[in-house]
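Of the protein chains in this complex, one is absent; all others appear in place.
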């Protein structure tokens, strides 16, 4: 069913170039295309939209996001 | 009674492929099938549902969850 | 009076297989039988009950608990 | 006046076997006899009482307390 | 589409000398020209303006910002 | 004007045996004589008084204070 996710970061690796949903600790979400990540789960998104209660609040384009602000990342619900 | 749990991570290892309940610090829960975890307790779940007060709030599918947002993980109460 | 507690983790070691009370930072308590712990004070409990204001709120069975959510662990008041 | 406290942990070492007051970040206090501590200031107390606004709220006996929940420890005001 | 962002810090490196928007954990934003950053995401901005709800609250000029106060950095929305 | 403070801890070193004011993150202050400190800014004070809004709330005598609860330490305003 799900192949190739042996370690948590494998999922992020498979999601490069795809749109992901990022749930933040401050109750907001970011949606954008995953360009890069590191072991701190710092990530770079392109075409990023900030959502509040499911509505797009603003477009912030290319964005560097600190990993310690993230609750979860869901690749499948962003598209 | 309970076999093979010598270290805490042994329980997570035994729960791979099974449905688990994850209690988050933000008072919500995630339920999903455990695919992978690491020493930071970062985990990947498939078929993930987000719960609030016991009710399914939304389906978020395949999900990467940061370990530092977790209070507890209960394999036995998720199914 | 109290023997064999030279280092704090000695108390947890002596409590393996016994019921313990865990006071969480979120004001709730967990009661269960201590199966395993590590140096981060991540613990595994069996037959775990979640308490709120002293009342059992729900049974969550076998549970992995992150150490950074704990205030104190009391072996003597759980039974 | 005060002898033998060259490093902060010296005070904890001198307080072993004595009653101490522990002020927690959650506004409560614990009073008990110090049995053990480590470099994370994790401590074990015996005959522990939990106080709220100066009143004993409950007896929790032998207790393991995580260091990161502590504001201060006062040996002289516990007896 | 987006070239040269293999690791998250690459985006910050490309943004040196350009105006960036910094979203802080305290709900405010800083806008300024990125002069320097390090692996902790500590950054130095010149011509820094502090925004609240999108309005410039005050000019704070040359500024050292601690990385652990940042949610995201967006180079494309600052100009 | 101020001599011998090349590194921040030099100020604490110069303040040993003197009365200091410690501003805590929980909005309270401690005043006492600095006996010892370490690199985590854990400190030991003697003759410690806890202040709230500038008023002495209680005497807690000899006290071990965790460094991560401190905002600032001011030697000059304590006497």
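Here the chain labels run A, B, C, D, E and F in written order, and each chain numbers its own residues starting at 1.
In the analysis below, a residue touches a chain if its C-beta (ideal position, glycine included) is under 8 Å from a C-beta of that chain, and two chains touch if they have at least 3 such contacts.
Quick caveat: nothing in here was measured; it's all calculated off a predicted structure.
Residues of chain F that touch the chain left out of the display are 1-2, 5-12, 21, 25, 41, 67-68, 70-77.
For chain E, the residues touching the chain absent from view are 24, 26, 30, 35-38, 42-44, 46, 48, 58-66, 68-69.
The criterion applied here is as follows: only the chains that are shown with their structure count from here on.
Chain copies chain C and chain E are related through a rotation whose angle, from the C-alpha fit, is 155° to the nearest 5. Counting every residue number used by either copy at the chain D-chain F contact, under half are found in both chains.
Mean C-alpha positions place chain A and chain C at a centre distance of 35 Å. Multi-chain contact residues of chain D, defined as those touching 2 or more other chains: 68. Every pair of chains in contact is given here: A-B, A-E, B-C, C-D, D-F.
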